[in-house]
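A single protein chain has been removed from this complex, and every other one stays in its place.
The chains carry the letters A and B, assigned in the order they are written, with residues numbered from 1 in each.
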Amino acid sequence: MTETRVFEGTESGFATTKFEALLNWAKKYSLFQYPFVTACCGMEFMSMASPRFDMARFGAEAPRFSPRQADLLWVVGTISQRQAPALRRIYEQMADPKWTLAFGTCASCGGFYDNYTTLAGIDKVIPCDVYVPGCPPRPEAVLDGLLLLQDKIQRGDRTPAIVKPRTDPVPRAKELVSTERLRLGPRAVEPKSKP
Amino acid sequence: MEPLDQDLEEGELELPAEPMMLNMGPSHPAMHGTVRIVVELSGETITKADVQIGYLHRGFEKMCERGTWTQCYPYVDRLNYVSPMLNNVGFSLAVEKMLGITVPERAQYYRVALGELARICDHLTCNGAMAMELGAFTPFLWYVRAREMIWDIFEEETGARVTHSFGRVGGMAKPPTAYFKDLVRATLPRVASVVAESEGLLLKNRIFLDRLESVGKISSADALELSWTGPCLRSTGVPYDIRRAHPYLVYDRFEFDVPVGTTGDNYDRFMCRQEEIRQSMRILEQCLEQMPDDGPIDVDDPRIVMPPKNEVYNTIEGTIQHFKIVMEGIKVPAGEVYSYTEGGNGELGFYLVSDGSGTPYRVRIRPPCFAITQGLERLIVGAMIPDVVPTFGSMNMIGGECDH
Partner (left out) sequence: MSKAVLEALKTRFGDAIWDTQSQFGDETAIVDPDKWFEIARFLKSDPRCAMNMFVDLCGVDYPDRDPRFEVVLHLRSLEKGHRIRLKTRVGDAEADTAEVDSITPIWGGANWFERETYDLMGIVFRGHPDLRRILMYPEFKGHPLRKDYPANKIQPLVELLEGPEKFAPFGPDEGMPFGRQTHEYNRDDPKMVDGREHPNPSPELPARGPAPRKSLAVKES
């Protein structure tokens, strides 16, 4: 909400913003989700909903097992050709505004099941907003995808997005030097001046 | 037509007497997303049921015919995704039976340890999910917390949380880490305490007990006829456990009990799984005690096992050996074999046909839940609609395995 401006000086203060931005802000933190869980990724979905990763921190904890009450469709797992009509029907039952998140490689592109029975990605049947690769993706990656989706909702952007792989947060050599400097003081790691 | 608007006789005011057809699934929250049950109802009683599976058919058997024997591991992992390590071990044993090799003792203990950890995960997930479907959300969160502890071990050992692809023909992908035993020893008491606490939450809950006890009953003769195996068969009182009946790996060196039920209802299946978690922990303790700390993890056969990386890069023999195994695959002698292990749900069988090349000719899995799910119809006919949920939950139907 970069457009928001806060005026102070009166007793309570007030803020101005665009109505659209306010609406989007409200939408992104109140996502009611419908988990369409079919396969292996469901195991990671359980983990993500459970206390350690705790999806509830991001305003998306309320599962609705009726598509009519849901905003966000999680497609968790492989979708077979037999399952595809059911998936499309569920998507059509959802009320606007609605978003879709493909959880895992199978939902994104079919994964390594390149065969007669597997649908090569849910975007062959329904539109998809965010793709989270991984087989199954780690819960951190999925949370990343959720944040990406919230960002997209705030911006009103409907182009599909993919969660990018991230490197481990291991300090790089440069950062190591700076932490070393913190610990030992500036002189310890200063390069020796040339004679 | 509005019946009340018309001037009708007393008897005609009743609702139409035709049976009502109802679809449960495939997107029903208690159907795990992959099963559809078409039930015919008379009131709330089920008079007829048709269980339709196949919503997660992913063509595992066809895919395995396309790669090498080693390339089957990722597919095998995703059969029973709740306990992938047991599948890995089962498939490794099947191929090794064809090759006629036995892995070193350390690898055998390692397989047992990882397999039993996976079995604990399997039972935790099944019982937790069943509790959740009956409305008990807190125990589910606790069970998942306990499962996370075990997954941490798996992550340390294999690098993956769920689908490890860690088994190899003739050994394992990596030897156990130096702190494997300490990790397991530190984790098991924590898991045990969480399991005991959750059990306390559930087993004193009248609603939970009422929905389990004497619901979904099956006799041992019926269960045998339907070729049930695993905890579901044991809950009817048949003490058939492959680890005991046909010991593989080093299971004959451990002391453990095979828990059996008496009536074969949902409660017995739940309790069998709870008890098996404790027995698995017993096996794990003995296994860690006996497991050698050093020694080879792979068989000493360059035709089967990949050479170490520095040999691949520095010697021509290593390069050729690596190339042959990766590009052509392990040459498995022609013939066919049926190998069986105790999976999370029962007898996990692999029927493999080889034509002597590096690619499997036919890979057939005998999925335990396939046989178990076909008994669902028999259990729910005559029961009420709400009984479907605990009955189905206690069977532990895993889509990937059941639908191949």
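Some observations on this one:
Please note the rule applied: a residue touches a chain if its C-beta (ideal position, glycine included) is under 8 Å from a C-beta of that chain, and two chains touch if they have at least 3 such contacts.
Keep in mind it's a predicted model, so treat the numbers as computed, not measured.
Residue A:Arg82 is the one among A:Lys28, A:Arg82, A:Lys98 or A:Lys152 that touches the chain not shown.
Considering the whole complex, the residue from B:Glu65, B:Glu197, B:Glu213 or B:Glu285 that touches the absent chain is B:Glu65. Seen across the whole complex, the unshown chain contacts chain B at 52-54, 57, 59, 61-63, 65-67, 97-98, 100, 224-228, 238, 240, 245-246, 327, 335-338, 340, 347, 349, 351, 353, 358-359, 361-362, 364, 366, 370-371, 373-374, 403-404. On the side of chain A, touch with the chain left out of the figure occurs at residues 81-82, 84-85, 88, 109-112, 114-117, 119-120, 123-127.
Following the convention adopted for this analysis, only the chains that are shown with their structure count from here on.
With each centre defined as the average position of its C-alpha atoms, the distance from chain A to chain B rounds to 30 Å. Of all residues in chain B, those touching chain A in their complex are 26-29, 32-34, 54-59, 62-63, 74-75, 78, 81-82, 125, 129, 140-141, 144-145, 147-148, 151, 161-163, 399-400.
Across the complex, chain B is touched by residues 36-40, 42-44, 46-47, 50-52, 65, 77-78, 80, 82-83, 86, 90, 112-113, 115-118, 135-136, 138 of chain A.
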